[in-house]
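Notes for the one structure printed next.
The other protein chains are all here in position, but one chain of the complex has been omitted.
Going in written order, the chains are labelled A and B, and every chain counts its residues from 1.
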Amino acid sequence: MPTLLKRFIGLVVVVLLLIGANAFMSREGLFGFGFPYYYAEILNLTGISIILAVSLNLITGFTGQFSIGHAGFMAIGAYSSVFMTVYYSEGAEKWLTAMVGATLAQSLVFLGVILFGALIAAIAGLVVGIPSLRLRGDYLAIVTLGFAEIIRIIILNIDRVGGATGFRGRVPPWDGRLIIPQYANFIWIGGFAVITIVVVYNIVNSDIGRAFISIREDELAAEAMGINTTRYKVLSFVISSAFAGIAGALFGHFRQFLHTNDFQFIRSIEIIIMIVLGGMGSITGAVLGAIVITILPELLRKLPGDLYSYRLVIYSALLILIMLTRPQGVMGAKEFGISWLKRAQRRPEGDKPVGEKGVPIAQTDEQGKEHA
Amino acid sequence: MKRILFALFLISVLFANFACERRGGATNGSSSGPIAVGYYGDLSGRTSSFGQSTKNGVEMAADEINKAGGIDGRQIHVITEDDQGEPNKAATVVTKLINQDKVQALLGEVASSNSLAAAPKAQEAKVPMISPSSTNPQVTQVGDYIFRVCFIDPFQGEVMAKFAANNLKAKKAAILYDFNSDYSRGLYQFFKRSFTSLGGQIVSEQSYTQGDRDFSGQLTAIRSANPDVIYVPGYYGEVGVISNQTKQLGIKAPLLGGDGWDAPQLWQLGGASLNGNYISNHYSVDDPSPAIQKFVADYKGRYGILPDALAALGYDSMKVLADAIKRAGTTENTKLRDAIAQTKDFPGVTGKISIDKDRNAVKPAVVLKLQDGKFHYETTISPEGSTPSTAASGSTAPSTASAPAPPTKASSPAQ
Partner (left out) sequence: MDTFVQQLINGLNIGAIYALIALGYTMVYGILRLINFAHGDVYMVGAFTGYFLALSLGLAAGPSLASLGIVLLGSMIVAAIVGVIIERFAYRPVRKYSRMTTLIMAIGVSLLIENLFVARIGAAPRAFPDFLGSQSQPPIHLFGNAAISKAQIVIFLVSIALMVLLQWIVFKTKVGTAMRAVSFNLNSAKLMGINTDAIISLTFAIGSSLAAAGGVLTAQYNPNIDPLMGILTGLKAFVAAVLGGIGNIPGAVLGGLLIGAAETFVVGYGSNIGIASTYRDAVAFAILILVLLVRPSGLLGSTVQEKV
């Protein structure tokens, strides 16, 4: 019961924080004061990056399958949800407005298209995952990369979503009558970032999550233990893709303009750098990585022109350096939080209690307390 | 749970670290003090040579104005931001220029897709933006604060179609366009429409993707269709190679192109194979008019290279903006917007510029012939139904008649 209460209080705090932050960033401001729009924009983009990094971490960090096409799934989510908004949501919104009022109707429609984007991205994840995850090794990397590229080419071929010009609203005829509405604000983006973190955290600490981790640690052993590795790999990949789709949907309704140039190979690499920097297999690490990698380039803008053009060199050198010194990422699989500040060292990995199904269970909060 | 709270705590710390500002009351623009003008473009990405040329033109124009005492004694301060050629980044840097640097007007972008991503930010904040060279009709449709000083895709496609049909007497045309580029696709569609309406026939339509290096498949298919001319509305990087491979396959039909060809690298890539091809462009460095020759000489003196069309357009965009500020007497946004909209017969390097009711520039295009490493002036083709001087004759009434194909209808894909 106290846990439930604690969770409820946590939820209320999170929601209040989000509403406050959003008001602070809005055009009106909170009590007349506001955040500079430029910072607000970066903060929103950071939220989207967090969703991307944490979700990629599920497949790459926890399940140990290297995917370099995350931007492709993001593109699918973005384009499919915006497509729904632009072409099919007007009627639904009108109908809902009559029933529950404009604000709620808009929110419901937005939620609907986000979930639609997630669904399509998940289906794409399934289609890509089944052939490539059957095999061991590095094929997934190449297949996801190629897949992201194919997605880009296909989108370019669809004139209804703007083709090479970019997707700004209804085409044809383009007359500016209907542009993509800016549904996404910090309540949505921050909210989904929190949801992503909570969901991935709970998955990782469940039976499924331990199956994922066992695949990462030793696929053969996992299979010998009776884990259907292909099934779990595909499951992890599909969940990860769905969250990338959500990130895309939020991005589309935040930016109000979609262009395939924003979903190129380099974008996938950026997400990988986030989790490598943060630590593969660490949720908090991924969050930290996402924050750093999104904000750093903006801070680097202050550098003189020549140095600024070296920022990508710095990124890649950083990647190499981390691999040479700490291949598991800066944070490794460590999570950090208030408890981490209290006790610097965690118990060794082998000490984990064993769960009902014979699968080792990583410590949860409650069990952790017993041993602390 | 604690970890989640900690993550939130981190985010809150970030909040606290940034300064907050008072909302409302901040009016845009003033009538005294230095004028901040934002320029954004691709300075480190794939199309960085375009962004760099434009930047050179903009800065040269600003320096000239400042040396001559500024606008009513006010100096121009150009603030440059790099968007790496990505639409998302373009929108972010424009937000920064408007809200952090408090620019009073914006110049940019070269690529239409980047302008399309950034223009809503300018429109929302009511900061006038002049695109030097985004030719897609949609760009200025974003709102009444968005202008351009170049002609639009429909017109350029039409120019080449007319030139092919009337001057070259071509009956059969093949098209090879860049599938990834809205610019190339726009030109392709409007060339096709005009050429067929002039009685011509499109015998083969092929496409490639930016960054491709082998075009022999497409060119072989085109060769078997035996066209009189091949329209290649692409950028110089691929066009140079296309021209080269055209000759290696023994194709004799001339290639026709647009302003995307105009770059010094074109000659290194294509070499002698480019001889006998034609392009439409904004201006010609060979133009004997003293204003153009002075611009070319000044630019060469300053940067050591001949100015391409993008440099000229960058220069013109700054000059048009300065002219509007001078006429408005202020950089107050609504007045500045109206002053830009009323621009007529402005003597730019790229021709006499008048802004029409769709906030597009109305001006003629030149057709240039490629021969021995140089563009040679061939002919000038003016917007339909009017010569450039009459196009701008109505001083208050916007020159509606001179606008090329109505953009709304025109931008629908031809399928």
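For the reader, a short list of remarks on this structure follows.
Note that contacts are C-beta pairs under 8 Å (C-beta built on N, C-alpha and C of every residue); 3 or more make two chains touch, one makes a residue touch a chain.
All values derive from a computational prediction rather than experimental measurement.
Residue in contact with the omitted chain (choice from A:18, A:122 or A:143): A:143. Of B:73, B:250 or B:301, it is B:250 that touches the chain left out of the display.
The chain not shown here touches subunit B at positions 44-46, 48-49, 179-180, 205-209, 211-214, 216-218, 220-221, 223-224, 236-238, 240-241, 244-245, 247-250, 265, 268-273. The omitted chain makes contact with subunit A at the following residues, 60, 64, 66, 68, 131-132, 134-139, 141-143, 145-147, 149-150, 153-154, 156-157, 220, 265, 269, 272, 276, 280, 309-310, 312-313, 315-317, 319-320, 323-324, 327.
One rule holds for everything that comes next: only the chains that are shown with their structure count from here on.
Partner subunit B is touched in their complex by these residues of subunit A: 6-7, 10, 13-14, 17, 21, 24, 27-29, 32-39, 41-43, 45, 153, 156-157, 159, 163-166, 168, 171-176, 179, 190, 194, 197-198, 201, 255-257, 259-262, 283-284, 287-288, 291, 298, 301, 305, 308-309, 335-339, 365. If you check the complex, the residues on subunit B that touch subunit A are 1-8, 10-12, 14-15, 18-24, 43-44, 81-82, 85-88, 91-92, 95-96, 98-100, 112-113, 116-117, 120, 136, 138, 141-142, 179-182, 184-186, 209, 408-409, 411-413, 415.
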